[in-house]
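Below you will find the structure I want to go over with you.
All protein chains of the complex are present and in place, except for one that has been dropped.
Moving on to subunit A:
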């Protein structure tokens, strides 16, 4: 499974990371998630799927038992959304605005707790680590793309109301950290036009059609992408980042809005922190 690509990508990432590592504070003595004291200098090989030189921040932030608890998405059955089991959502949907999705971890109760700690409690200290966790998913995506990288990173926006309440957009923060590791820049392309209503009361079709108008791309981003496509003479590859992938309707709606706004000049790849 470890093709040349992962090695190349990880070497690239390592190079970038070593530079940014200098800016990092010394590793905390306590686990970021459970606050238990970490044993320093322990051999923790085998706790991370890709060996931890590639994910130094993660290895430095968590205790062994928290590291072990991460349910990495290793088995991929659905080629579209990267799920570990067969999925109806993807087989039913014939046309999609995005290419494929890959997620870092399965959304189990432990991961739900981690995300809640960050997203709802507001423990923003977790953001760089969560961003780094997305790195393996990005490598997978790159491999699927045949080694081509992205032109820039963008993220799923949250509504004005949420932003005021929470103070930050989790997808934007994660996107910022992953972009830093990949050496790309983050571009804000989308705006959320309104709150999603109670989705559960609607039919599937209603949900999908309604979601399509949930996001809008602004004029400036639209011009930016068209111009870039013209200059480079090819479609623009965009990495869209979000925290969770559930049915894929959010990713679809965002990708749709980007496609609409850019006149189909973009290919959108989705990286999500967790797959439920």
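Everything that follows uses one rule, which is that a contact is a pair of C-beta atoms (placed from the backbone, for glycine too) under 8 Å apart; a residue touches a chain by one contact, two chains touch by 3 or more; residues count from 1.
One rule holds for everything that comes next: contacts and distances are computed from a predicted model.
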item	value
Missing subunit (named according to UniProt) among the choices "DNA/RNA helicase", "Methylaspartate mutase subunit S", "Beta-hydroxyacyl-ACP dehydratase" or "Polyamine ABC transporter permease"	"DNA/RNA helicase"
Contact with the hidden chain (one of A:64, A:123 or A:259)	A:123
Sole contact to the chain not displayed, among A:34, A:99, A:145 or A:163	A:163
Residues from subunit A at the interface with the omitted partner, ascending	25-30, 121-125, 163-169
